[in-house]
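A single protein chain has been omitted from the complex, and every remaining protein chain is retained in its original position.
We just call them A, B and C in the order they show up, numbering each chain from 1.
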Amino acid sequence: MVEVELLYDYPRLEERLIIERLRARGAEVTLTNVNDVPLVMGERVADVAVVRPISMFKAIYAAAARESAGTWAVNNASAISVCGDKVLCLSRMAASGIRIPRTVIAVDSRSAEQAFKASPKPVVDKPPIGSWGRLVSLIEDERTWRTILEYRSLLSSAQLKVHLLQQYVETGGRDVRVIVLGGEVLGAMERIGPPDDWRTNVALGGKTVPYKLNGELVETSIKCAELVGGDFIAVDILVDRSGNYYVNELNGVPEFKGFMEATGIDVAAHLAGFVLDRAKR
Amino acid sequence: MVEVELLYDYPRLEERLIIERLRARGAEVTLTNVNDVPLVMGERVADVAVVRPISMFKAIYAAAARESAGTWAVNNASAISVCGDKVLCLSRMAASGIRIPRTVIAVDSRSAEQAFKASPKPVVDKPPIGSWGRLVSLIEDERTWRTILEYRSLLSSAQLKVHLLQQYVETGGRDVRVIVLGGEVLGAMERIGPPDDWRTNVALGGKTVPYKLNGELVETSIKCAELVGGDFIAVDILVDRSGNYYVNELNGVPEFKGFMEATGIDVAAHLAGFVLDRAKR
Amino acid sequence: MVEVELLYDYPRLEERLIIERLRARGAEVTLTNVNDVPLVMGERVADVAVVRPISMFKAIYAAAARESAGTWAVNNASAISVCGDKVLCLSRMAASGIRIPRTVIAVDSRSAEQAFKASPKPVVDKPPIGSWGRLVSLIEDERTWRTILEYRSLLSSAQLKVHLLQQYVETGGRDVRVIVLGGEVLGAMERIGPPDDWRTNVALGGKTVPYKLNGELVETSIKCAELVGGDFIAVDILVDRSGNYYVNELNGVPEFKGFMEATGIDVAAHLAGFVLDRAKR
Partner (left out) sequence: MVEVELLYDYPRLEERLIIERLRARGAEVTLTNVNDVPLVMGERVADVAVVRPISMFKAIYAAAARESAGTWAVNNASAISVCGDKVLCLSRMAASGIRIPRTVIAVDSRSAEQAFKASPKPVVDKPPIGSWGRLVSLIEDERTWRTILEYRSLLSSAQLKVHLLQQYVETGGRDVRVIVLGGEVLGAMERIGPPDDWRTNVALGGKTVPYKLNGELVETSIKCAELVGGDFIAVDILVDRSGNYYVNELNGVPEFKGFMEATGIDVAAHLAGFVLDRAKR
């Protein structure tokens, strides 16, 4: 019997479904709340670690702790940390010829000033880390830029002071999310942002509908997951007015409630199957 | 002629020496202050990027920006970021059987309480990131632990809230630093900590002397550099009273002023030679 | 009929009792959760404002907002803010000849170094703001001091970087709390700290017993409340082995659950009576 450890911080519907599907397939599931349980380097807990903390750093460290004992982690620490940092992630995409929004990195407010001046407006400003569109701003004028520059310089995390200035891809408030599992595409959905927010995140109140796959989308998504070395990856893609795809970001601990509702695909069941099949080999 | 870009934030003696040695060997050196110059994703600047910002995140992002254009970065972003995060780094060491101090990771103050209770005292407490011994504490009693726990919970960076609780390796206030370049060991030195501080960092006022290499040290150090995929890595090793080696941390943007003074090895010249030879291939 | 507004953030037993006692005496009580309701400068809401937010700044601003319309606030913004800042509070005590622990203020880590060197050990270190003994440390050795100095410099609030270094008054882990209402002493209790913590705060697990009043205690406490201009003030007093009193801090939004249990005094009823009597004049 395969022993699976599920590591989490705040259990969502996703985690409950994964546990259920794993148990339905006969796995012995150990639950570890990483806020309560210290993670001992080199200690083996189960055959596989399914890594589900919402906090990015907790997810990375949960994976790293289990990998230190030679345990297979889904996803592994490297994949989660590359997906979690937009600079690392976009760098790999760009180096492999995947289309991304034009991106400039400014590690200081002086270089940020230069980058802003040189950018066509409106321009998207974001820090390297953060989920659910947090701290992502669409900047049209100098005044808003001054405000953001001031606030950023006051944040105490060194990472949150770094600016990514990106081309604003006009999508009509929509984006596409593809889920890749074990090198294969599970399906895709489209998210339609709320009317008062140009960001499409479901957490911000957007809606989701299924999206038809095609060769380019499938190929791009699989390539992205491969580039970060991830087993279970959500790929967020912007589609401009001419239908061009731009990979916007990757998620190494994907939420999939909205995806399941939109597509009818039982993501948790697929994940459970993949984990158990691979673990048995 | 090989074009080399040196990316930096605050130029130290190390950077000046690297530039000099590169130019002496006929390289065309471009200097980029990452605080002034925006880094454009996908833009090629030179054949090689020598990455030297003191700020860890600036170094990672400088490397990632250049790698996005297919440029070889010394070190690459992945190596710098794994070395810069003690959890990621120690996880790889442990998984490969390299001896490290016993380490427990606590991502929350609740699990930190458990970890502290279970640890033999004194115990070393540190966050995953940080250089020069910053925020590294040797804790002998409950009262100091309470204080540290309170302060940690107030730090606003999510990463700085994470605790590594580590076995205190009694070294008599000494540690060994080995520099690995291109898969070969350049040399080693010993650092002797200041009498009023149990930490050995030269930045804190320690002294340095040459240290005789031996097979185990060479093998371990090369393996460490390989595990993080780094071309130019400093390996910091604790030696206990019985002479056992414990890899304590790796540095992906090594300072080497003290190393040069202690060993007489011209690290900058070796680095320049390695970079130019490899770039020509 | 007197209209009373009670402003709060997280309602505790104290707030529920105050509301009950006010209503029992026929007052019309309006409840304002300051986290939900914007405070309009110059807007009159009731005859009196009873200010009870736990967050110090929320309490200060709630009082100031109501005072801007000429409303009497218990306590007023000035009293809450002087009590909330140990430097302001101790300065007034010292200037009036009230005995306080010897105190040195260091607004920077450089002056903190000087102050620490010059202080007899052990020495108490605390920031100017903070309740329940938070960030209060008893420092016996250089190593703990280094740790605290490092952590303090990383806190992002300018106020939390300031050090008060204070004489350690040996109390045997006890202190006395006196409550002053409308210029008269309601009673006193003694708090006995938990065995594993030298701090006596009830929030940290201490016990409370009644404490017999005497002339010096009464006079000192009334003087303290007067010096900060407060109507309802808790005075925390250290008693050394020889029985000398040292005023340690004042509280401008006093908790009194433990006080009621220890002394049997219905603080909420007294407060309600005072507020309604005075408002009618």
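The working rule: a residue touches a chain if its C-beta (ideal position, glycine included) is under 8 Å from a C-beta of that chain, and two chains touch if they have at least 3 such contacts.
Just so you know, these numbers come straight off a predicted model, no measurement behind them.
Chemist: Decide which residue listed in A:143, A:212, A:241 or A:281 touches the omitted chain of the complex.
Modeler: A:143
Chemist: Taking the entire complex into account, which one of A:114, A:131 or A:156 touches the absent chain?
Modeler: A:156
Chemist: Given the contact definition stated above, which residue among C:4, C:83, C:106 or C:138 touches the chain not shown here?
Modeler: If we include the chain that is not displayed, C:106 is the one touching it.
Chemist: Determine which one of C:29, C:115, C:237 or C:276 touches the chain that has been left out.
Modeler: C:115
Chemist: By the contact definition given up top, give the residues of chain A that touch the hidden chain.
Modeler: Missing-chain contacts on chain A: residues 134-135, 137-138, 142-144, 146-148, 150-152, 154-156, 160, 196-198.
Chemist: May I ask you to list the residues on chain C that touch the chain which is not drawn?
Modeler: 9, 34-42, 53, 55-58, 60-62, 64-65, 67-70, 77-78, 81-82, 85, 87-88, 90-92, 94-95, 100, 102-108, 110-112, 114-115, 118, 128, 155-159, 162, 165
Heads up, the rule we're going with is that only the chains that are shown with their structure count from here on.
Chemist: Find the geometric centre of each of chain B and chain C from their Cα atoms only, then give the gap between the two centres in Å, rounded to an integer.
Modeler: 46
Chemist: Provide the C-alpha centroid distance between chain A and chain B, rounded to the nearest whole angstrom.
Modeler: Once rounded, the distance between the two centres reads 28 Å.
Chemist: As a quick test, compute the distance in whole Å between the mean CA positions of chain A and chain C.
Modeler: Comparing mean C-alpha positions, chain C is 46 Å from chain A.
Chemist: Which residues belonging to chain B are in contact with no fewer than two other chains?
Modeler: 155-156
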